[in-house]
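Apart from one protein chain that is not included, each protein chain of the complex appears where it belongs.
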Amino acid sequence: MKKLINDPERVVQEELEGIALAHPDLVKVHFNPNYIVRADAPIKGKVGIISGGGSGHEPMHGGFVGLGMLDAACPGAVFTSPTPDQMLEATKAVSGGAGVLHIVKNYTGDVMNFEMAADLAKAEGIEVESVVIDDDVAVKDSLYTAGRRGVGSTVLAEKLCGAAAEEGRSLKEVADVCRKVKDWGRSMGMALTSCAVPHVGKPTFDLPEDEMEIGIGIHGEPGRKRMKIKPADEIVEMLMEPIISDIPYKEGDEVILFVNGMGGTPLIELYIVYRKAYEIATKHGLKVVRNLIGPYITSLEMAGTSITMLKVDEDMIKLWDAPVKTAGLRWGI
Amino acid sequence: MKKLINDPERVVQEELEGIALAHPDLVKVHFNPNYIVRADAPIKGKVGIISGGGSGHEPMHGGFVGLGMLDAACPGAVFTSPTPDQMLEATKAVSGGAGVLHIVKNYTGDVMNFEMAADLAKAEGIEVESVVIDDDVAVKDSLYTAGRRGVGSTVLAEKLCGAAAEEGRSLKEVADVCRKVKDWGRSMGMALTSCAVPHVGKPTFDLPEDEMEIGIGIHGEPGRKRMKIKPADEIVEMLMEPIISDIPYKEGDEVILFVNGMGGTPLIELYIVYRKAYEIATKHGLKVVRNLIGPYITSLEMAGTSITMLKVDEDMIKLWDAPVKTAGLRWGI
Amino acid sequence: MSISRDAILEWIKAYAAVIEENKTYLTDLDAAIGDADHGANMHRGFKAVLGKMSELADKDIGTILKTVGMTLLSTVGGAGGPLYATFFLQAGMKTAGKMELTPEDWYTALEAAVNGVKMRGKAELEDKTMIDALVPALNALNESIHDGASMTEALQRCAQAAKEGMEATIPLVARKGRASYLGERSAGHQDPGATSSYLLLKTAAEVLGKA
Partner (left out) sequence: MSISRDAILEWIKAYAAVIEENKTYLTDLDAAIGDADHGANMHRGFKAVLGKMSELADKDIGTILKTVGMTLLSTVGGAGGPLYATFFLQAGMKTAGKMELTPEDWYTALEAAVNGVKMRGKAELEDKTMIDALVPALNALNESIHDGASMTEALQRCAQAAKEGMEATIPLVARKGRASYLGERSAGHQDPGATSSYLLLKTAAEVLGKA
């Protein structure tokens, strides 16, 4: 699989160099350990918010660092969770005295590394709360397993928590917003093609020209099942049904509908997906009050989509509408 | 090639339905003839700006309709220029009495259709100026040919002209901004893979696993030459060299550097491209004062990139920084 | 022998069927040196034209041809759209009010049509466009009429010249239209627009020639 890169081993390093050159007004890039931090961090008295994860999901998380969203992001190797030293340094860099929230996606590696980092940060006297996002209904939830993966809700959590922190809310209050997103957000994804990890050089899985994977993750993991490709409307039904039936959404509930591109799917197709997702949500009596459409949590060049639905209350809508100024998401400023 | 669509013949129709559902705050979608128009059009006393072209380049142009950018966009079938009736109706819909600017990309079809539309609009008493963008240095310029294609500069022209119109400048003044962009902007692109037009269903061209096309257009046209794939830095050199040597940029000139994704190339790679493009521009004594990085003028799911460099003066920088509120580009508001 | 109003309608319908049949062929030609849409564009246009047939049942030839032109104008798009629209609109002007055409009328109409395409697209011979099929075809028609050939034969010589013109586009390096962006790489491929133009005149020979 062809890529615009120089050296598979230097992909993240060179990407970070590009980000540093591109957005000095928004962020500083720290190398060794690697993290991207708001240009004006730490902000005294503001809760710091950090997230992180493997690279390959851009713009998440580095593209979400800036006013009204993340204070820092820790990029790991492609599809590999970052390490505790990155998270510790980032936590220290954004600590303005009001504590730091770790937004963690539920993957064993991410959880363990963030846990160790939080312990180290606490040992250095920084108050840390961690919220683990686990919104992927493609994965069966169970006490005896690693639970569900964290996917699309993470983007929404970063936006809402960022706005809450910007408003001056306390660590507990910001973490409460995050827990609401964790509880009220559900996602499911699918792929038409695999992606290829740069150092592997070939697609992670092979998918014949007439097949697709349903219930895909964001790391090129195979999905829950493989089947013949279907028209977009049927695919959207297969994604929306498990989302809607997982949380007992009530008629009249207000939701943010987020149609995400996996990286290789053009926007024209995402609007076709949105059209049907909106119709299904509406038919269930849900009110789509806000939306987000585009490639925000990607899986390299994978073609496919994921849908996230987040039930929101008035406060969450206000936080959604608040100004945000990052490379990947921007409005109101 | 697999796509998230229902029916190849209904791709544009359903995309437009999705856009209508997604962005009622920003735009109205008119069907038959098809055009996307600012929700608050026409704006009395403001120059109207319309553009249009084949679909498949999203977010361009429909995603650029809104405050500070386009007043209307006319989407044709995929990769096929729209028809004069669409352009005429859109022109009428955005005409606020101060005249209408047509931003046209230099393709025979686009030029002829816009010409006929402008004639029809003039016959109805609307003042129309047309500027044809032709910035693609991959194509040899000559009086005896169709000339150069219009590519990346179009996005920048739409932003700058939109801001100028929003400021209340006259049709001539807004068209002058557009002509500056036409004169001072240059682009070149490349592809790692072909795209597939929905109703054709297979890739427009075949490109072996170890080859790339240099000097590609945005319609899946083959490029100027095919060669073995090279590291990103060398590719960027091959794109930047003809751009820089085409206009006699002077040392100290200020530029906007726009690294565009063709649709299937992940953001992580675009930053690797930006890193090198910035380095080359800087080595030539150019000052990169603003940038844009992402998939803004795409070619369906094609993997590849194009680089646009636009020399700017103080006024153009001011226009670039002015607020813009569209689905595809937003800041300052 | 003359060409009746009904024969003109037959010709348009037959060409719509030819386009339907050759849709993939035309698109494949366009994929090689253009953007893979010429077949789809023409097909979309002539499908819309077929939808107009009932309202044309009792109209004169000028109205028929102008309606075809207007329909193509608002449905085809691309380069082919305005060019074929102009072709039919110009032919329609010259045949306004007529219910049948003499060979001379047909020549006058075709001449106006071809001149319209030239004016609109500004292409010259050997630019590798539909002009390369249309101009030789027009000349052949002219000669045939001067030679006193039958209508059937004149239409056949016209179609034959279009065919040769179309084939002669293969070695050319395109200077107009999308194929021109390819430079030297455009050589070795047959021009899609010249092909659809040949098919139009070939259909004319088949349908109008037996009238």
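For reference, chains read A, B and C in written order, and residue numbers begin at 1 within each chain.
Convention: contacts are C-beta pairs under 8 Å (C-beta built on N, C-alpha and C of every residue); 3 or more make two chains touch, one makes a residue touch a chain.
Worth saying up front: this structure is predicted, and the values here are computed from it rather than measured.
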Task: Which displayed chains the hidden chain touches across the whole complex - done: A
Open item on the list: Among A:197, A:212, A:236 or A:256, which one touches the chain that has been omitted from the display?
Closed with: A:197
Task: Touching residue (missing chain; options A:77, A:118, A:192 or A:229) - done: A:77
Task: Interface with the unshown chain - residue positions in subunit A - done: 33, 54, 76-86, 107-109, 112-113, 116, 136, 138-140, 144-146, 149, 197, 199-200, 204-205, 217, 219-222, 224-225
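Simple rule for what comes next: only the chains that are shown with their structure count from here on.
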Open item on the list: If you average the CA coordinates per chain, which chain's centre is most distant from that of subunit C?
Closed with: A
Task: Distance between chain centroids, defined by C-alpha means - subunit A, subunit C (Å) - done: 55
